[in-house]
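Every protein chain of the complex appears in place save one, which is left out.
Just so it is clear, A, B, C, D, E, F and G label the chains in written order, and each chain counts residues from 1 on its own.
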Amino acid sequence: MTSKTQKTTIAKAKTIFSGFGGQGVLMMGYVLATSGMNENKHVTYLPSYGAEVRGGTANCTVTVSDEPIASPVASFPDSAVLMNTPSLIRFEGGVKSGGTVFLNSDLVDVRPKRRDIEVVSIPVNSIAGRLGSTRGANMVMIGALVQQTGLVSLKSVIQSVKSIFQKKGSKVHKMNTLAIKEGAAFVDALSGS
Amino acid sequence: MTSKTQKTTIAKAKTIFSGFGGQGVLMMGYVLATSGMNENKHVTYLPSYGAEVRGGTANCTVTVSDEPIASPVASFPDSAVLMNTPSLIRFEGGVKSGGTVFLNSDLVDVRPKRRDIEVVSIPVNSIAGRLGSTRGANMVMIGALVQQTGLVSLKSVIQSVKSIFQKKGSKVHKMNTLAIKEGAAFVDALSGS
Amino acid sequence: MAKQIFKRPEALKDAIFHYCPGCGHSIIHRLTAEVIDELGIRERTVGVPPAGCAVLAYNYFDVDMGEAPHGRALAVATGIKRARPDLIVFTYQGDGDIAAIGTAETIHAANRGERLTAIFVNNGVYGMTGGQMAPTTLIGQTTTTTQRGRAPLRDGYPLDLSQMLGVAAGSVYVARTSVTSPKSILKTKKAIKKAFQVQMNDLGFALVEILSQCPTNWKLSSVDSCKRIEEEVVKSYPLGVIKDTTGKGH
Amino acid sequence: MAKQIFKRPEALKDAIFHYCPGCGHSIIHRLTAEVIDELGIRERTVGVPPAGCAVLAYNYFDVDMGEAPHGRALAVATGIKRARPDLIVFTYQGDGDIAAIGTAETIHAANRGERLTAIFVNNGVYGMTGGQMAPTTLIGQTTTTTQRGRAPLRDGYPLDLSQMLGVAAGSVYVARTSVTSPKSILKTKKAIKKAFQVQMNDLGFALVEILSQCPTNWKLSSVDSCKRIEEEVVKSYPLGVIKDTTGKGH
Amino acid sequence: MAKQLMRGSHVIGEAATRAGCRFYAGYPITPQNEIPEYMSERFADLEDATFIQAESELAAINMVMGASMTGVRAMTSSSSPGISLKLEGISYIAGMELPAVIVNIMRGGPGLGNIAPSQQDYFQATRGGGHGGYRTIVLAPHSGQELVTLTMKAFDLADSYRTPVILLGDGLMGQMMEPVSFPDPIDPSKLPKKDWVLNGTKGRDTRLIASLHLDPVEMEQFNWKLARKYAAISEREAQHESYLLDGARFAVVAFGTAARIAKGAVNRAREAGLEVGLFRPVTLWPFPEKELRALTRTVKHILVFEMNLGQMLEDVKISVGEQASVHFHGRPGGVISTPHEVENVIKKLMYKYELDK
Amino acid sequence: MAKQLMRGSHVIGEAATRAGCRFYAGYPITPQNEIPEYMSERFADLEDATFIQAESELAAINMVMGASMTGVRAMTSSSSPGISLKLEGISYIAGMELPAVIVNIMRGGPGLGNIAPSQQDYFQATRGGGHGGYRTIVLAPHSGQELVTLTMKAFDLADSYRTPVILLGDGLMGQMMEPVSFPDPIDPSKLPKKDWVLNGTKGRDTRLIASLHLDPVEMEQFNWKLARKYAAISEREAQHESYLLDGARFAVVAFGTAARIAKGAVNRAREAGLEVGLFRPVTLWPFPEKELRALTRTVKHILVFEMNLGQMLEDVKISVGEQASVHFHGRPGGVISTPHEVENVIKKLMYKYELDK
Amino acid sequence: MKKGFIRIDKELCKGCGLCIAACPKGQIKIGNKLNIKGYHPAEYTEKEKSKKRKCTGCALCAITCPDIAIEVFHG
Partner (left out) sequence: MKKGFIRIDKELCKGCGLCIAACPKGQIKIGNKLNIKGYHPAEYTEKEKSKKRKCTGCALCAITCPDIAIEVFHG
């Protein structure tokens, strides 16, 4: 399951996930944190618990680390997974220099302005749509994220997703696994190119 | 108005007044305090503001002093005006050694036990009744108290009572004045005897 | 041989009431105790006394008692009853307690249908604190905070809490009585008994509002106080059963 | 020439509502603003927004506004109105706000007959805090604190606050409406207008309860949410005028 | 004006009225029932004044909040348990930067406690009590005449800093009668205009009075603003009385009723030849920290005397650090110490530390 | 038991249940809604457990009071404004000597403020908040796992001292997910019997649970009793964590979320070669005063770091007196400092006082 | 008509007069002595054993008495 493009695991990494309410943004974070826990890493998952007010975007921050985690907050995340344009506008500035931005290129129609960050654009909606339903877009994205960053192994992501969606049965599991792998494959292709 | 039995004014004196609700106990204290104020003395008047519970006796503490008054409370009063038996039972013990107890002998049927205090027994109900109404008993008592202790002058007591009952008209004023004087006279007679 | 036919109920301790002469609280205490005796529930009853003239009710009732902050008796009682449904729990509350500061707790306990019995003593004033206006004070009535008489524009209208509780879905029995005469006293006792039975039968919330005399703060004799209730107070607070769905197999 | 016949009311600022798609709050905001426009009172109106989804109402209404702690809107409004009787003061409150934590303040403001207009948005849940049970939640309805459906024995019954306010002596106008269709929306507007007029005419307390959709927490589409109100909610909360004594020369 | 013999609670009511207070909302509770009673009657003759007996303390503080939004000088009063119920509202008032005067005639506690004089709410008053780290100015009168001056001052402070001010007394202060005299009443219409009140948008943009700051950055900025205000108050408004402190080698620190008793004790001790004086904080917050610390140049032993188990004690400790030894004498629950009792404590300590010769 | 990734609020709910808590009453408020939500569902499957969504925070705390009278382990939870509303009830619970656990997931303030993490209620929690000079034990968790242990400990402390215990967290503690593991649940019927509960007079005299003490002498005696209890708690229950304090020349003092961040800062500073450690009070009341003072034998500069404007600061000052210089860094209102920011404060201070070489 | 009599505990009685209003036979009156609490207790005006007494032992007085100061006997 490892591949040539996978980076070596880093000691501590913070990832922000952001998008519209319906895009499964919090689930991505939860999956990453669960995978980290299953790999016996230290993890924290912090949702933005909103402004006690409706509307707007959802986001969460996940830290995966080999050591106890001090602050679960990420003013300067290592990676940002941005599922729509407002998320890009809001979070681009904070990404750590040298960090990575994962863009849902199906919905983000502007390009990041910064030149000191890596940008990975993935048409996750299209890919998921091709697999059967755009609802799997977040799974495509998490596959891509993990493949690119090596935060956790793809295997444990698939495992975590399986256990999280346990009740939904094997069909859903199959779909999710497919989506995750497609996301990973897309990144491989990118870096291969 | 002064008389031979009147004591010289003392620097600071605390008096406790106690009796049933209807006996005008708080009024006696108020009259003494007002008279003190009108004589430009320092005075405090402290009612027992009760136990947020009905029933029982009313009492208040008045301090008259030539100097600013620290505590308005009297653990050991110089004088105690006790209008009924429960009051005697409750307050006898606290009176300062050498102090004076003024008893409403019409209602108090036990004798004080202590030997180190002076006891002035006055049938204030009877005296007031003779003057027309037992409601004036408290006025008789205040006359007696002031005459005996010299805390303030009889004159200013009469003056204070007049202003306090201003609205009630001259008939009441006359009655009150009479009662006060009767009280004073009774004490004079006592000490004369 | 002379036979004693009226005596102190078991559920009252041997203490002398601290209430003023003629006060309705004393009568209502006795009635409640008599009911507890008759229902045989003394050993599993818990009372929740109020802040109010009856704050020391625990000196009289020979049952377990737990104090409540002013107005919160029905919330405290809810806690007791939910934790121990086998206990019979009653609150004893003044009009200020139950219908002013405690309005929300009262309405919601009733609306939840808590299995509780509330004794609501409406004497039209804040007795304990010296006779201020209560929510139930009549229009024009003078109190220490309405020295020129209660004026609706400034002071609002008399509040009919029981009527509102009649609207509450969880209330099963709501009645208004008085204790101004032997007859009304006996009626009150019946109502109190029923209010306990509603709880014993697990039907829902029950409350008896009792128009009660406060001679001290009304500045009337005890007898005139009773007259005032019979002639005036009942006009604003008519006696009778306000709600009774006990028959309806609730 | 094309003529514009429907546009934004003056009394609304040019801000985009933060409410969810299809939320009744948005409609009710607009209606209230339209009424303020039509009555020409924008420059002397003060609004008291709630804690609740409408906590930011002051971003929308183009009038002076003063925040209230959760549930206390009618107490705050009482303070404003008594101090400045020439102002027109309205509160805007959710069902949690007005009928749970604020029960006492609501009932007493009404019973005092405060010259206030209350807009009571009944959406059957605590919207802002994420969809917990409200006092108005229907029996069987699932919320985040009644995940198996509201069960009266544990969770109590739906509370009919407006009916209780009808009992309050100081209330003059109490009506229940909805905003599920153009027709009901227009009715609601009329009711709101009347509730302001009651205040302008110094008659007493007026309140409009509006059954309002919360698609987000009901987990229904906007259209289905409206249907739910029309078909289910009205059974527990029938629409109509609950009290109107404006004709009675109050 | 001539002196009048007046009950403390009435003095507060009259002083408030003369300070231009025109809105009062309250709920009965002993030992301060005479305040609402007085206001209900005093305001009945004033066209521009509102008295409301609220349905609860909660309602009362929120009515005061609303009234204050319109600019009127507004007051509420209660006693300990009732003040606890007002804390959410006081926090809001602080957060909305509204002026308001809150009277607490303390009683014994915790819980229902009793109605005897006590100083057990010092922490509550000086540390905000409610949530969110706000502060309230706290004034502690110790005589009838000071009830006049401090009540009136409370309104001025509240207005100038747009902040809630607590007048902290106890049952003794509220119930005792002393002769007092009043200054002429202030005409409220002559008070400085407030440019932030809610009074309709005619001819101007809308105004908003709120404590909500959804954005943490904004919230933080607001809190720093409050912090600056509190710093300014601390700098300017701390007030205390020095009583017989000249040449003293030992000082009692006490406030309110306790300070009265302490004065008696100090008098007695002075008569007995002991070099002792009293440092009486008049403002409890801001606490006269610098002034007390300055005292430690000459006084190395301090007795804190309170009618509680040691609350102001903490402020004294923080003030003097280790520049003086701090001792404590306290009685909770309404038993009022006698000057004699406190004198004995002074004597024992002065003997122990050889300050008596 | 295996680790689970769980939200802080749920951890509290689960830990309470496992501690034998069988009564919960609460009212929604962000950021702790997940506690009542969790309890409503968790208790639905337990025959002997009661969940009530109360009509208000006031009702909730009073329901807890009533439930506790019967002996059941009872809890309520809220966030800052809601806690203010509970203070009268907490004072009663303290005055009645009832056990109860109160969770405060603090938010920004004052007033409505915001829902971001904050530590602005330290004073309120540690100084009683309500009236009458009572105290509550205050526990301050700083991680998911500590939420488990301290929640469970809260119930034990509440029962053994018959006193309210506050679990003081913030939005971050409540909302963050971390892996946690739980001990086996306690069977409430196996807990030590309480001989003071209200459960009907069968076979015994009546019992009374009340806080009223009309007689001042009795009230005073009761308060002295409380004082003795509080002294015992202070003596026995103070708890803290020493983090990298061995050989430290500089110490940060921080609790809860701030302590987490401080750990990060200390780690970074240590990496940079600075001799700095963290003193983390786990109990805020009793404050680990002696332990902190002992630290001043070796550490002469202390940085207090809080998410407020300086509240625990006072306890630190009282503890260390003048044995060390006390510095402060704080941010109110929900902006969470980064470890980097705190590290910079540490560095500047250590440089200034020449502790960096 | 049954015969009865009552006993009034003069230290419990607070002299409120409600029993007087309640007695259909008019056999109770307020006395003029003060008791220890300062009240004028009510007095039963008949002799317990008098043949002519009107008291029926109806207990209306006792039912009304707030302070449970009245004991009622039949016979």
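Note that contacts are C-beta pairs under 8 Å (C-beta built on N, C-alpha and C of every residue); 3 or more make two chains touch, one makes a residue touch a chain.
Given the structure is predicted, the values throughout are model-derived calculations rather than measurements.
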### Query
The chain left out touches which of the shown chains?
A, D
### Task
Give the residue, chosen from D:S26, D:S162 or D:N217, that touches the chain omitted from the document.
D:S26
### Summary
Touch rule applied to chain A and the missing chain gives residues 20-22, 55, 84-86, 107
### Query
Where does chain D touch the missing chain, residue by residue?
1-8, 12, 16-17, 19-27, 30, 181-182, 185-186, 215, 221-223, 226
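Note that only the chains that are shown with their structure count from here on.
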### Query
Suppose you hop from chain B to any chain it touches, then on again the same way; how many hops at least until you reach chain G?
1
### Query
Distance-wise, how many Å sit between the C-alpha centres of chain B and chain D, to the nearest whole number?
63
### Summary
In whole angstrom, the CA-centroid distance of chain A from chain F equals 35
### Query
In chain B, what residues contact two or more other chains?
51-53, 55
## Note on the structure
For chain E, residue numbers touching 2 or more other chains are 30, 52, 55-56, 58, 81, 88, 92, 96, 111-112, 114, 210-212, 214, 336
